[in-house]
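The complex appears here minus one protein chain, its other protein chains still in place.
Per-chain residue numbering starts at 1, and chain names A, B and C are given in the order in which the chains are listed.
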Amino acid sequence: MTTVTTVDHVVIRFAGDSGDGMQLTGDRFTHDTAAAGNDFSTLPNFPAEIRAPQGTVAGVSSFQLHFADFDIRTPGDRPDVLVAMNPAALKANLGDLPRGGLIIADTADFTPRNLAKVGYASDPLTDGSLADYQVHALDLSGQATAAVASLGLGRKDAARTKNMYALGLLDWLYHRPVEGTISFLEKKFATAPQVRDANIAALKAGYAFGETTEVFANRYKVAPAPAPAGTYRQVSGNRALAYGLMAGAAKAGLQLFLGAYPITPASDVLHHLAAAKDAGVLTFQAEDEIAAVGAALGASFAGQLGVTATSGPGLALKMETIGLAVMLELPLVICDIQRAGPATGMPTKTEQADLTQALFGRHGEAPLPVIAAQSPGDCFAAAYEAVKIAIDYRTPVILLSDGYLANGAEPWPVPDLAALPPIDPAFATGPNRPDGGFWPYLRDDKLARAWAVPGTPGLEHRIGGIEKADGTGAVSYDPANHEFMVNLRKQKVDNIQAVVPPVEVDDPSGRARVLVLGWGSTYGPISAAARRVRTAGRRVATAHLRHLNPLPANLGEVLRAYDRVIVPEMNLGQLAMVLRSTYLVDVQSYSRVRGLPISLSELAADLVALIDEEDAE
Amino acid sequence: MTTVTTVDHVVIRFAGDSGDGMQLTGDRFTHDTAAAGNDFSTLPNFPAEIRAPQGTVAGVSSFQLHFADFDIRTPGDRPDVLVAMNPAALKANLGDLPRGGLIIADTADFTPRNLAKVGYASDPLTDGSLADYQVHALDLSGQATAAVASLGLGRKDAARTKNMYALGLLDWLYHRPVEGTISFLEKKFATAPQVRDANIAALKAGYAFGETTEVFANRYKVAPAPAPAGTYRQVSGNRALAYGLMAGAAKAGLQLFLGAYPITPASDVLHHLAAAKDAGVLTFQAEDEIAAVGAALGASFAGQLGVTATSGPGLALKMETIGLAVMLELPLVICDIQRAGPATGMPTKTEQADLTQALFGRHGEAPLPVIAAQSPGDCFAAAYEAVKIAIDYRTPVILLSDGYLANGAEPWPVPDLAALPPIDPAFATGPNRPDGGFWPYLRDDKLARAWAVPGTPGLEHRIGGIEKADGTGAVSYDPANHEFMVNLRKQKVDNIQAVVPPVEVDDPSGRARVLVLGWGSTYGPISAAARRVRTAGRRVATAHLRHLNPLPANLGEVLRAYDRVIVPEMNLGQLAMVLRSTYLVDVQSYSRVRGLPISLSELAADLVALIDEEDAE
Amino acid sequence: MTATTPAGTGLAGVPLSVTPLSRKDFTSDQEVRWCPGCGDYAVLATFQGLMPTLGIRRENTVIVSGIGCSSRFPYYVDSYGMHSIHGRAPAIATGVAMTRPDLAVWVVTGDGDALSIGGNHLIHALRRNVNITIMLFNNRIYGLTKGQYSPTSEQGKVTKSTPAGSVDRPFNPLSLALGAEATFVARTVDSHRAHLTEVLTAAISHRGASIVEIYQNCPIFNDGAFDALKGADGGLIPLRHGEPITFGPDGSRGVVRGPDGTLRIADVAEVGLGNVLVHDAHADDPGTAFALSRLTDTEALHTSPIGILRDVERPTYDDLARAQLTVHEDPEERLAGLQAMITGGDTWTV
Partner (left out) sequence: MTATTPAGTGLAGVPLSVTPLSRKDFTSDQEVRWCPGCGDYAVLATFQGLMPTLGIRRENTVIVSGIGCSSRFPYYVDSYGMHSIHGRAPAIATGVAMTRPDLAVWVVTGDGDALSIGGNHLIHALRRNVNITIMLFNNRIYGLTKGQYSPTSEQGKVTKSTPAGSVDRPFNPLSLALGAEATFVARTVDSHRAHLTEVLTAAISHRGASIVEIYQNCPIFNDGAFDALKGADGGLIPLRHGEPITFGPDGSRGVVRGPDGTLRIADVAEVGLGNVLVHDAHADDPGTAFALSRLTDTEALHTSPIGILRDVERPTYDDLARAQLTVHEDPEERLAGLQAMITGGDTWTV
């Protein structure tokens, strides 16, 4: 009999060749996990090539999923379970598996040729080299092929169902319901009934294999995670971001116009919005990034919500136009889904090294608000806030996400649109001067300027990139006016601090001496590491920034309250630099630039060491 | 009889309509002044329009010249003498003239219509409103026309010689020799003898007018300025910069290739180099800034010296390609002649607000050296150093100048090319691996990589923008390698500190408590202001940075040695931000963003106040 | 509902003015700041004269320009306008046109702005057939930056950036436009007011991207570049749909097609009027329009066709893109639809 063990959390990594469907498998397991009520977090990892040569390490595609009965923050550093569909997948991922970890390997692909291709002299599944692990070497391909034999598929197509077979097996192992995946397959392959049936059959066969054989002595249960009541769905960062933009535009009553040029890992923002034609979203695949942001700015000038989405190289190209938007003082949202740089860098890998570009990458004094999302689901709220600030303050806003957030997924309480704060474009509709004239650069008390939209009679005016006279917006080369305007534009952005909530410190002990401050996607690793540090009996405080410009009003005070401030970033210390300069506090950068999320266990260990050192002083 | 007064310095401003030839007049007076052996500094000031409407304030073009019997640092804040060729010129410039100042006005243009055009209800030359000044209202146009009457020019052409007439008068007034200008006119109008003769006649007539009439009771002498022995010429910043680039390429034995797209105030770099075909310089007017820097990078890849020159908006466009150059580790010099921003801003005005763009304006971690020129003549040395660093370290270098340096001129000791430090491209010529192979990313002890040029047999290799494996330069997605390379690229740039001279403090008293630190073109105002502050009996120390990245090794120590550090910049405190962050020193930004050089008298006054405050503490 | 011009035309969807407008209504309070004698003045005056004749509301006119002397144009027209950045006006105008079918969208650009830095946006706007009208002021020089050669300058041009003469062959802007699938391609001259009016009116009336090259004299940096064309020997070849293409004194010269398909100029008396090519601006195939574009010298200009080379109907990018959308006029309905979309089909409830 199989025993059932209850565990609080599990990390599974599915790994196989690019063609093995690992992303789909992982994604479905995530859905099945969501249905089981666990909290979860995912980390897809694809090769840079579309189809790297089969069977090579470079061609391995993997998907890691962390799920638990409590709220978790990261997809996990190291898997408990590795599903390896071929020797390359084993080779590429074994190093991450702790001793004692579970390996489920598809033996079908462990042929001498394939082993040789990745440099295995002998078969690790049989040569004893995996003695420290729990290895289940199963002919998943063969079993899947057998299971769908009756359906009349060709050999190749039949073998392709092995991923669903593996999924079925894992679903059984962790008590996941399979109904969701069945109905997913029914929809996906509606027009190819044979393929549909084969995949469903393989899924069920995998499940049944676990149930009926006694290959697995243990089966696991992970109880549902407590979560606030509500309706949840799974969401990836790019999808949530697209939804946030749509929600912002809808609440403002503006059309959403996305100008974009495809680039990894931002392309999905374009894809999601291009699929939202029912919601009136207009997308424009431009000839390049400059045209993309240009058209978005044109849409904003025309009185709609112009948005563009890109990654680092594209952001570099857009900067001149963003500078124009600063001068025009028009709403514009620029989403930068960061990837590892510089130059082409590692396009499929994550990084946070565009922060200084976002803050300072324009010529002249061209300040603008910068905000960052901290988790896949949080991309919604961050995008919504970006839209609101852009419209309220008539300013371009840079919204930072990254490759990890973009492709990662987590459970997401579906927001109630009605409950979101209202956004009012407050268009100028009539004269704003005592003499009946209209000055486009007259301002409200926030310093936001009047926004009159083409088609409004009597408010005709011209704007442009040459320095403008205060108030009238006419061309001006007056030295004093220029200085005034440079300062005024900065002041307007600084004024946004009024709507930036104070940074909140999480310090359960109330007596921590070390503060760990993060921004963006380091939220997960930092909060998870802090939990581990506290479990290890140390005191640590954490805080996280959504707003990188302007910074929260209380931040200086917060930083000064600690003996030591550590800033983990996936860059060489970009936020740290800003904080040091702004507050003259000796914050320390904790820099990890590996194209991967910061490792929570490494961070936790480092924090423990550091806290002990601090306490010893 | 005219008395001759000896003065130590004079500031003259020539002002007139765009069509009045004020730039030429100023330029020639500068030459005549150089010939007289004075030190000098100039500030041209043109309207943004090619030909703004005649007779309007917007259409006034002016040229200010400061000359002295000692070494001076700025073109002067306020003129002692204003030459006003029309009412608009008087209107636009009178505010800068201190009470008691000398006005020489051409009455010919002070017609009721022209007066009305600029809002003069009555003629200021006659209505007594200029009582506080020494006014010489002369019919310069009429006198010039009369002087050339015999030469048979049309009325209009004859009147056009008024600027030479004015020049002759001023040459007389300040004892300048006119021979240089005569031979200049002979060359310039060689093909138009009538025009040549008329201009020469007008020049001589102006001189004679001063000599023979008794209109001017005083005539002035400014003794030659002591200067180190040597051969001097007058040079503007853009010309010196072009020469520095040429010198660097020549000493390195490489062809100089400039890829550029015209933009104010950088276009003259293209013009000067395009005129240097005799010296083998290849210039390429590209379709845009991206192609300009791309072609320059191609030239560097091909083993020559690729250079590009632009201003802020163009720099923004080039950033993606510069990031590629960081990854390729190829020499490349990017000259940014800064102008007032953001966006189109005020193209003909100066500013220093591209510093943070230069330092941080790329995606990913893409560090590169940034250096700045401090005076027109110094553009030569700065450019030469940029070339040397680019080649020695295989790195793109950003060289910052600005509109003030670009167009300003000063006496310049012509450098002896033989005496400049050698530059060795040190191309790889053979294998660099024990196995006879060649790795393009093997490094020397400075961390500069091997540079093998197409055409070299056996060293064939491919480079690109994807992250490279250490040593081999092959494509690598390895997390640890990425982190290693990100740090290594930074380390390589940091290593340049080894050749950055320590910053030198100028503190004659040795006991100053306040340090004024500048960079770039603030050198002039800062050192001049310090002189004035010291003359006023206060102690002040000054220091100036050529290297903005990496900073000099001793800078932190220097900053900490003072109670107060003031950083004057023509931006909102960009260097100040970097210093605060790097050294955690509470440096204070002194920010003036007016499109003009910082006013030395304002700065001096502010410094005196501040030093007194500091001393009172 | 407000009145608009008929469907299918360039201004369909743009509301008509209820009161007649005059040139003065299109004159802004800004002082015009071109050099004396600049060809831009004539174009501006013509434009301000023709706008009222279109019947559309002034406030529904948008002019987007790049950077260059000519790009100051919007400041002088009392409509909505944007003086943007160098080369990007067609991209910005695309965003305006896509989101606002009720606007008449003009682009003002120069030979450097449109063909040098902005070349890519120009060809893509033409290819997509976005409903915008592009006025390309071609003075064959960079005016604003004080006289460097441009991609339309003749080979051998001596300028500050090419003191030994330029070495590259210029673009023929209309050949380029035709190669880029343009649906409306025309040329006119700054000083020919009636012709300019006619061509610009046709251009704005065309639904889709229209490009009008305007020969514009720059007296400061390239004076007389078009003088040889305007001279009495009649180097301008006026094109009129359906009419034989003749020009010169008494229409004595004409365009004929050679047996190899190329077009050349002949003496009408010699070849006979019947053999002169009859202009078909509406030919679906751009081949003849292309051949006509080649009658322009690339070097010093002596002959050049003016008028509408090509004017064909094709659905516009913006109309087609909008047609794919469901736009919810009712905000409540819109929010409800969006709520359903973000909720999705795969939820669970805690």
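Just so it is clear, a residue touches a chain if its C-beta (ideal position, glycine included) is under 8 Å from a C-beta of that chain, and two chains touch if they have at least 3 such contacts.
Bear in mind that the values here come from a model prediction, so they are computed numbers and not experimental data.
> Which shown chains does the chain we cannot see touch?
A, B, C
> Touching the hidden chain in the complete assembly: which of C:Gly37, C:Pro101 or C:Gly179 does that?
Checking each option in C:Gly37, C:Pro101 or C:Gly179, the one touching the absent chain turns out to be C:Gly179.
> Kindly state which of the options B:Ala291, B:Leu359 or B:Leu579 is in contact with the chain not pictured.
For the chain that is not drawn, the touching residue is B:Ala291.
> Who touches the missing chain here, B:Val281, B:Ala528 or B:Leu551?
Spelled out, the listed residue whose C-beta touches the missing chain is B:Val281.
> Among the options B:Ala131, B:Ala190 or B:Ala418, which residue touches the chain absent from this view?
In the complete complex, the chain left out is touched by residue B:Ala418.
> Based on the whole complex, identify which of C:Arg72, C:Arg100, C:Arg128 or C:Arg253 touches the chain you can't see.
C:Arg128
> Which of these touches the unseen chain: B:Glu460, B:Glu557 or B:Asp615?
B:Glu460
> For chain C, which residues touch the unseen chain?
Contact residues on chain C toward the absent chain are 116-120, 123-124, 127-129, 151, 164-165, 167-172, 175-181, 257, 260-263, 280, 283, 285-288, 290-291, 294, 298, 314-315, 317, 320-321, 324.
> Going by the touch rule given at the top, which residues of chain A touch the chain that is not shown?
Its contact residues with the unshown chain are 49-54, 56, 58, 261-264, 267, 270-271, 274-275, 277, 283, 285, 287-289, 313, 343-344.
> Kindly note down the residues of chain B that lie in touch with the hidden chain.
Touch set of chain B with respect to the missing chain: 31, 34-35, 37, 180, 224, 227-234, 243, 246-247, 250-251, 253, 255, 257, 259, 276-282, 284, 286-288, 290-292, 294-304, 306, 320-321, 324, 328, 380, 414-418, 454-466, 474-475.
Convention: only the chains that are shown with their structure count from here on.
> Would you mind listing the residues of chain A that make contact with two or more other chains?
In chain A, residues 320, 324, 328, 464-466 touch at least two other chains, as defined above.
> Among the residues of chain C, which ones contact at least 2 other chains?
Where chain C meets two or more other chains at a single residue, that happens at 67, 83, 85.
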